[in-house]
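If you scroll down you'll find the structure; I have some questions about it.
A single protein chain has been omitted; all remaining protein chains appear in their positions.
We call the chains A and B, going by the order they appear; numbering starts again at 1 in every chain.
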Amino acid sequence: MPPPASLSPSSTTASGLRPARRRSGLLRSQAFCGVVFIAPALIGFTFFYLLPTIRAFYIGLTNWSLLRAPKWVGFDNYVRLFNDEKFWKAIWVTFLYVLYNIPIQTVLGLLIAVLLKQLTGSVLVRSVMLTPFLISNVIAAMIWFYMFDPVLGFVNVMLKAIGLGAHPFFSDPNLALPTIAFINIWRHMGYTALLFYTGLQSIPEHLYEAARIEGSSEWRTFRSITLPLLRPVLVFVLVTSVIGSFQIFDTIAVTTQGGPGTSTRTILWYIYQEGFVSMRMGYASAMSTVLFLGLVLVTLVQMRVLRSGESDLS
Amino acid sequence: MYRLRNLLVATCSLAAVSAHAATEITYWLWDALQLPAYQAAAAAFEKANPDIKVKITQTAWGDYWTSLSTGFVSGTAPDVFVNHLSRYPEFVANDLLVDIAPMIKKDNVPTDIYLGGLYELWGKEGKQYGLPKDWDTIALIYNKEMLAKAGVDPKELENLTWNPQDGGTFGQLIAKLSIDEAGNNGLSPNFNPKKVKQYGLLVDGAPDGFGQVEWSHFAVSNGFKFHDGPWAEKFYYDNPKLAETFKWIVDQMNKGFIVPARDSRQLGANGFFAAGKGAMALTGSWMINWYLDNAKFEKGFAPLPVGPDGRKSMFNGLADSIWVGSKHQEEAWKWVKFLGSEEGQKIIADYGVVFPAIKSAAEQAQQVMSKKGADVSPFLQEATDPKVTFLFPIADHSADVLRATKVAIDAILLEGADPANTMKEVNEEVNALFE
Partner (left out) sequence: MKKSSKRIPVGQWLGYAALLILAIISIGPLWIAVKTALSGPTAWLTSAGSLVPHETTLFNFQRVLGFVDSSDPRITQTGMAKINFFRALLNSVIFTVLAVAPQIFFSATAAYAFARLKFPGRDLLFFLFIAATMIPGAVLFIPNFILIKDLGWLNTFQGMAAPYALMTPFAVFYLRQVFLATPKDVEEAARIDGASYFSIFFKMILPMHSGALATLAILVTVGTWNEFFWPFLIGREENVRVIAVAINAFRTQQQAGSPDWTGLMACTVLGMIPMIALLVFFGRKVVESFQFSGGK
């Protein structure tokens, strides 16, 4: 942002500010001011990010119901979770969910972004697409839970009207997880599209000109120019949405609570149940630490595979 | 003028002082239908004890226990709360409940006025953790018109037999009462299970491992028992008699005589019944008022069918417990004592929403309910017959037992998993909790 016109170097008070009186050296020192400016954020970071991460690992080394003092059990919890088939089932369910959710969401987002770029980038259209993202997960889940209701839900009423019959989406062990993925896709596709749209806008037009002159087909242009230049946005979208999807909770709390059976019992839901319903905080914490490490691994692999370090603009 | 004003000021300040002096105790319950009854009881209690105020909070069942746990953990749990047999063992194990046996002794509270067995349920090894407040049993509710159309005399319902092999006369009846869209009933070879208009029997689609309303009575009348008694550390879910029972239920669902679990999970048996989609439903006595208010047609109640081991119904009794962390344990005890007394329970009985634990109050409640249009005597009959009632299972780790068994039963009802193997596996899992 260019500085306001009145702040030209030639005026005596060059910056437009009253010259400060000579204060003590301390107040003028960068180090001191730096520390003061950082202090609140540093406190927040230390107490709510750094220390808890370490503490989570430590709590995992205990059995603790919170109603009594913690009991040290060493690595018992960690060993136990590796043998816990419920833990692995939860990981599997979460993995499935990510598989349902991310590819479709990303592709849809890309599609919408392309449509926006080619047809109309109007604020109205973009606002409409963004709207689902502005409502909370709980509200989105509640509305779709209602829409999918077997008796009174709009979706089922329409399905019945066209002869397909009502489906108990959330009561069917095979449909529940995809339905939850659907809700999430619905909520995020517009937002993802906007992120891609920004990325598309930043691709220089002359590249497309050149491709057109060369007679390249739409698809080829897309593959060799658009996609590679979208890579930074793609990486951002994929990494953040994968990390977010692994921690899905809100939608499940409102709709299926992990059921039917265990078909929607994702890893965070299982951790929550173990910690807050069964009051086994130690075990829950051990699982969350393992989840954390797993996510770090997944992210590193993703970034490696997507070769996020390189930029293709050159 | 001055005197009047001074009098006014004096009265106000007196009122303020006595209001300030009143100790407030918090009381939690989950059943919204019972809230007005307890508010009335609180009003009466406060009148008799002007220095105590009772603040009632209703938190829905789904949230109740987690909120309570958070309260225990954070030190903000209520002074008194409605307790349930499925959770109270864990509270006992964690030393969260006040033992009221000494107070009962000191105040000479009569303990024999409650329906048989209820008082003992809430005690362990000489300690007492609650005074019984109400009880419930399970029975059948039926749609009079649908029975009449099928030519069934309601009196037949009092002597139905059941067994898991062929369903007995009960099985015959629910087949007869199932009607498909073409008008065939379940006894006809043309009956289409995929297009059922009216189910013979409605059952909730998401039962847990205690199956209070849905399956426990069938299984126990077949010879199954959950465990050896309160506080036992071994369950018998692998008993083949239980698997047989589930097999029969799934069979009936596939045949279209019982509403499929998949469909009744969200709406519930009561929703289907009120919408006229079933001739009979299994129901607990706490739902009586709901049916009276929402099922706008002639209906009646009948006892459960008689199985190979006789007629059985799960017998559950709630009580009020005091939290060990309460800062007003004396006042809390007064409230609990009141709720467990004839005077308190008669107030509750007048609202006709639940059967109080004291016999005379229970009969009074029955009268009130009957005035609303239905004869609820089957519930009371079952409750007073010791051969019929079997206790709600009381055991440690019940929350975990329930969770594990719910998953297993979901698999059986929704995915067609083999009952024998599934229950055997979950039994191992459950018993491992006690090691």
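Everything that follows uses one rule, which is that a residue touches a chain if its C-beta (ideal position, glycine included) is under 8 Å from a C-beta of that chain, and two chains touch if they have at least 3 such contacts.
Computed from a prediction, not measured in an experiment: that's the story for all the values here.
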(message) For a quick check of understanding: of A:Leu61, A:Leu81, A:Val98 or A:Leu268, which residue touches the chain that isn't displayed?
(response) A:Leu268
(request) Give the residue, chosen from B:Gly123, B:Pro240 or B:Gly268, that touches the chain omitted from the document. (result) B:Gly268
(request) May I ask which residue of A:Tyr97, A:Phe170 or A:Tyr191 touches the chain that does not appear here? (result) A:Tyr191
(message) Contact with the hidden chain only, please: which subunit A residues?
(response) 1, 3, 7, 9, 13-17, 19-23, 27-28, 30-31, 33-35, 37-38, 40-45, 47-53, 55-56, 59, 66, 110-112, 114-116, 118-120, 123-139, 142-144, 146-147, 149, 151-154, 157-158, 161, 186, 189-191, 194-195, 197-199, 202, 218-219, 222, 232-233, 236-237, 243, 246-247, 249-250, 253-254, 267-268, 271, 275-276, 281, 284-285, 288-289, 291-292, 295-296, 299
(message) What does the interface between subunit B and the hidden chain look like in terms of residue numbers?
(response) 32-33, 35, 58-63, 66-67, 70, 73-76, 204, 266-272, 274, 290, 293-294
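The definition used in the following text is that only the chains that are shown with their structure count from here on.
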(message) I'd like to verify one number: the distance from the centre of subunit A to the centre of subunit B, where each centre is the average of its C-alpha atoms, in whole angstrom.
(response) 42
(request) State the interface residues of subunit A toward subunit B in the complex, per the touch definition above. (result) 65-68, 149-151, 168, 170-173, 259-262, 273, 276-279
(message) Under the stated contact criterion, what part of subunit B meets subunit A in this complex?
(response) 65-66, 69-70, 72-73, 94, 96, 205-206, 261-263, 265-267, 275, 399-400, 403, 406-407, 410-411, 414-415
